[in-house]
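Before we start, here is the structure in question, set down as structure tokens.
A protein chain is absent from this complex, but the other protein chains hold their places.
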Amino acid sequence: MQRTDMLEKTRALIDAARAAGATIVHAPITFAEGFGELSDHPYGILKGVVDSTAFVKGSWGAEIVDAVAPHEPFTNAVAPQPGDIVVEGKRGLDAFATTNLDFILRARGITTIALGGFLTNCCVESTMRTGYEKGYQVVTLSDCVAATSAEEHDNAIRFDYPMFSTPMSAEEFTGSLAGERAPV
Amino acid sequence: MQRTDMLEKTRALIDAARAAGATIVHAPITFAEGFGELSDHPYGILKGVVDSTAFVKGSWGAEIVDAVAPHEPFTNAVAPQPGDIVVEGKRGLDAFATTNLDFILRARGITTIALGGFLTNCCVESTMRTGYEKGYQVVTLSDCVAATSAEEHDNAIRFDYPMFSTPMSAEEFTGSLAGERAPV
Amino acid sequence: MQRTDMLEKTRALIDAARAAGATIVHAPITFAEGFGELSDHPYGILKGVVDSTAFVKGSWGAEIVDAVAPHEPFTNAVAPQPGDIVVEGKRGLDAFATTNLDFILRARGITTIALGGFLTNCCVESTMRTGYEKGYQVVTLSDCVAATSAEEHDNAIRFDYPMFSTPMSAEEFTGSLAGERAPV
Partner (left out) sequence: MQRTDMLEKTRALIDAARAAGATIVHAPITFAEGFGELSDHPYGILKGVVDSTAFVKGSWGAEIVDAVAPHEPFTNAVAPQPGDIVVEGKRGLDAFATTNLDFILRARGITTIALGGFLTNCCVESTMRTGYEKGYQVVTLSDCVAATSAEEHDNAIRFDYPMFSTPMSAEEFTGSLAGERAPV
């Protein structure tokens, strides 16, 4: 996060994209207290989520980060800008798998999506892979993502992102919004 | 609704099912004010939803009916009983299509689902068809559903429900919970 | 089938649609001999399929009907016209649920689909409902479908089709291809 300054870059990119008429979609992962939506015997990364009681609705862990969406702290009453969309239902890693994301994008005629967030090789990568599989033009914003190690981050961007997306920097993407170059 | 007394039957059935250890899942359809999740040019039944500004979050139309879930009226702060699950993300008619319903059922090892609600031949039928397609043992509760006409209700139950479910009355289902007979 | 002359109407409509540049997609339901793809304890309409050993690959029951697709009889080697697409994988009733239909339509930029086939209130209706849910402009061809009774056919078209599609006759649809009127 420090190396790429991803939060500040994401904030600036969102502002530019909003100004250019893009739809901003937030896809937070949240759980009811007690994690009743999950198996009693989770494994893999969702076990880590349960063990650390992360992302519980109404708690700090479920908040959208201040840099990205202004909101009332600790209320979970997210207040993105008018016109923004908060996708509901995310309980796994892939932002498409258990949500109405695809439904909303299709209803609005959106065919290009640009992805940022955490982790480079977890939620962002799963969402990228499924978005590609669904036929979207997927852009990955290589300095608006971060991982738990620089190595994981670098490997995902180097090896996996080009198979399922058009990777570019925030600067390149913002430039493309202004018509300087096509994003894909 | 009057003919079958479906609300009262549903309330009683939910109590019995809870007592027997079943998971109660609510799947309300809701929209942000302005219906930004939908196309600007909806058709079919979602056009009717938009034209009548039905199911808007925070309004009466998005509330879960009193008979089924105790809650603070007009706050949209649904408060089902502890252990109940409120599925998020329903913007269409099929309760599986844009939600985490399948994810939650699978995580909890649930393989039999019993369906009630509105309309017999719209949301309930779409959910029944998809539930069947996904391999669930689907029970349809023939007197816990209702439609906009008796004819539509009767036709759906007579012709379509047996293809994709095991239809039964609330009394039959409740009896099966007590071990009197197997539900499917 | 006799009342609507649906096979001949379908054949003529397909020819007209091909000539107008539409993509013709066949979505046959087939099973390996022994129905290993299904549960040992099917229920509902798939139980009827297994009990009657319908739709077995390589048998007459899995053939695409002569009126619609020229092919070598009894070989299951379907030979639709060049450019036609035969969707693979259909083991249930909904033509989207277990196939690459959505993938292909999206890859080709197709957003309007016109449905015909059997049964009015089974496969066609399930496909219509899911197509609507996925945001397609769905046209149902009311005289290019048929059911096991006139009553089921009529009820589905009268009550369910208008909720999830724009129903029209083959003649109306063919006219719209020629620019006489918009299909949706």
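Each chain gets a letter, A, B and C, in the order it is written, and its residues are counted from 1.
Just so it is clear, a contact is a pair of C-beta atoms (placed from the backbone, for glycine too) under 8 Å apart; a residue touches a chain by one contact, two chains touch by 3 or more.
Here the structure is a predicted model, which means the values were calculated and not measured.
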item: Hidden-chain contact residue, picked from the options C:44, C:92, C:135 or C:167; value: C:92
item: Residues from subunit C at the interface with the omitted partner, ascending; value: 32, 36-39, 83, 85, 87-92, 97-100, 102-104, 107-109
item: Residues from subunit A at the interface with the omitted partner, ascending; value: 39, 43-45, 92-94, 97-98, 121-122, 125-126, 129-130, 132-135, 137-138, 151-152, 155-156, 159-160, 162-166, 184
item: Hidden partner chain, residues of subunit B it touches; value: 102-103, 106-107, 133-135
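Here is the rule we use: only the chains that are shown with their structure count from here on.
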item: Turning angle required so that subunit A lies on subunit B, C-alpha fit (0 to 180°, nearest 5); value: 180
item: Centre-most chain, if every chain is reduced to its averaged C-alpha atoms; value: B
item: Centre distance in Å when subunit A and subunit C are each reduced to the mean of their C-alpha atoms; value: 37
item: Distance between chain centroids, defined by C-alpha means - subunit A, subunit B (Å); value: 30
item: Set of subunit C residues in contact with two or more other chains; value: 133-135
